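Note that one protein chain is taken out, while the other chains of the complex remain in position.
For clarity, chains are labelled A and B in written order, and residue numbers in each chain start from 1.
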Amino acid sequence: MSLSQNGDAMSTRRSTVATWLDERCGLEAVREFAARKTVPVHRHTIWYYFGGMALFLFTIQVVTGILLLLYYRPSAESAFESVQFIMTEVRFGWLIRSLHSWSANVLIAALFVHMFSVFFLRAYKARRELTWTSGVFLFFLSLAFGFSGYLLPWNTLAFFATKVGTEVAGVVPIVGSFLVRFLRGGEEVTGATLTRFYGFHVAILPALTTALLLIHLLLVQRHGMHIPDSVKPPVKTMKFFPNFMLRDAIGWLVALGALAALAALFPWELGEKADPFMPAPEGIRPEWFFMFMFETLKILPAKIGPFDGEVLGILGFGIGGLLLLLVPFIGTNGSRTTALVFKAAGIIAILYIVIFTVAGYVK
Amino acid sequence: MPDASRRSFIDYFLGTTLGATVVSIVYPIIEFLIPPALSEAPQNSVTAATAAELQPNKAKIFKFGTRPGILIRTKDGEWRAFSAVCTHLNCTVQYREDQEHIWCACHAGHFDLNGINVAGPPPRPLEQYAVNLSGDDVVVSKR
Partner (left out) sequence: MRGKLISTIAVAFWLGLVAPRDATAQAVPARNTCVSCHTEAGDELAVPVKMMADDIHARRGLSCANCHGGDPNDDDVDRSMDPRKGFVGKPGSKQVSSFCGKCHSNPITMKRFNPGLRVDQEAEFATSIHGKRVASGDTKAATCISCHSAHGVRAVKDPNAPVYPTRVADTCARCHSNSDTMKAYGIPADQVQKYQNSIHAETLLKKNDLSAPTCNDCHGNHGAAPPSTTSVANICGTCHIRQAELFSKSTHKSTFEAMSLSDCVVCHGNHEIKRPTDEMVGTGSQAVCLTCHSPGETGFQAAEAMHQGLTALNARIAEADEVLGRAAHAGMEVSKARFELQDARDSLVNARVVVHSFAPGEVEKAVSPGMEVSDKAYQAGLNALDELLFRRKGLAVSLVVIALAAFSIYLKIRQIERGT
């Protein structure tokens, strides 16, 4: 049949190219690995998709971010106007910008889901500790991305949210005031802060994230997908390529559609240009993913015993972050009590975050 | 034995729809990359006039960003520029050749050639802009 003849011709061509590349780059090993890679199939398989979803959303951030920086200007005099320019004059500028803003939020939400699902399925145990740790650092980096990116449009809300946010850093004992000056590029939030945050957002954080992401992904390939203890063998598997990948693709397409709809129907607002001399307006609030911390600090009394309420709050979060990093190293003695305690802690954490986030908006 | 034609239909369908998706992603990106007609937002500096356009002791109202500005060539030939928004109730000020300073028609506010409010209701001076001559052009920019 002519089809198979052509098919043979195609496959011959493909294998010549493949051989050529393989002799130079050693791709054959990768291809074999990819062909062999499998994914366990069980009732918790759905959680496996969230890592890839986060990766997809991160890619959207990188692409839209690169496009935006072709027009954005990181100085106090022109930042706001350049974003306005993107929204009004540049073809599809409104789309790229709104996609970037919405996708940032969806990404962080996906990261919460990814992180908590790994936590509850206890996929951080033996041999996968570094995967977890690199993941937690990636999570912190994303929050830093969110915080630094928020300031870039230089509107009133962002300006004051940054002022309050960087003020909080000053509460850390000993290094507090240095931290504030380092973050702000000076004593106050000024154009210097904007340029500095821009540097963080488009250079430093991406570099760190790329490095950590590579490590994280390589480790995941090395160890494969973890099968939760509650799933008893024998466990069915599916091939990663093409079966799991195609399913991933459906998820990604749905996410893309949802983001396009959000961008077109609920465009991200521009606000008003920041004026450092005006008094703080009512209703300053941080982005939703910082809201629970913000609310907690507001609720803490000014003094708890001999200590400042705020200082204790910040130290509390610091300890929380540290504990999060150390999860694979504490309580891995396998006893059921520990497992239960951890599960309870996780549920309490989720409830705490959800309640305090909602409280911030209801008020 | 898999149905060859069905197989190729699905592949064809998959290829087309994925191709269309790729196009609907790439098309906006390419359009985005092409610079728009107005290459930058003229916010912080504007060519207000040509050097020959204004005689001494004459003035001109020009657009600066979204608000009016006033460009004055004084009797001695110096160039001054201010925001033309009166600090009393936001009327647009004008230049009085007979008085050689700035005046607001709404409630008779007077500003001198440094923008300072010297008489009438205005409570604050006018915002002053920097004026530079670039060849034949008079360029006004925020200080």
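The definition used in the following text is that a contact is a pair of C-beta atoms (placed from the backbone, for glycine too) under 8 Å apart; a residue touches a chain by one contact, two chains touch by 3 or more.
Just so it is clear, the model here is predicted, and its values are computed rather than measured.
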Can you work out which residue in A:Ala34, A:Ala109, A:Leu212 or A:Leu253 touches the chain that's missing from view? A:Leu253
Residue of B:Ala51, B:Ala105 or B:Leu133 in touch with the missing chain, whole complex considered: B:Ala105
Per the touch definition above, residue among A:Gln84, A:Thr237 or A:Thr296 touching the missing chain: A:Gln84
Which positions on chain A touch the chain that was left off? 84, 87-88, 94-95, 242-243, 246-247, 249-250, 253-254, 256-257, 260-261, 264-267, 269-270
Hey, which chain B residues sit against the chain that's not shown? 2, 6-7, 10-11, 13-14, 16-18, 20-21, 24, 66-68, 88, 91-92, 105-108, 120-121, 123
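Rule of thumb we're sticking to: only the chains that are shown with their structure count from here on.
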Quick check: how many Å separate the C-alpha centres of chain A and chain B? 38
Along chain B, where are the residues that touch chain A in the complex? 4, 21, 25, 28-29, 31-34, 36, 38, 40-41, 43-44, 142
Chain B-facing residues of chain A, complex: 3, 63, 67, 70, 77-78, 81-82, 84-85, 89-93, 95-96, 253, 256
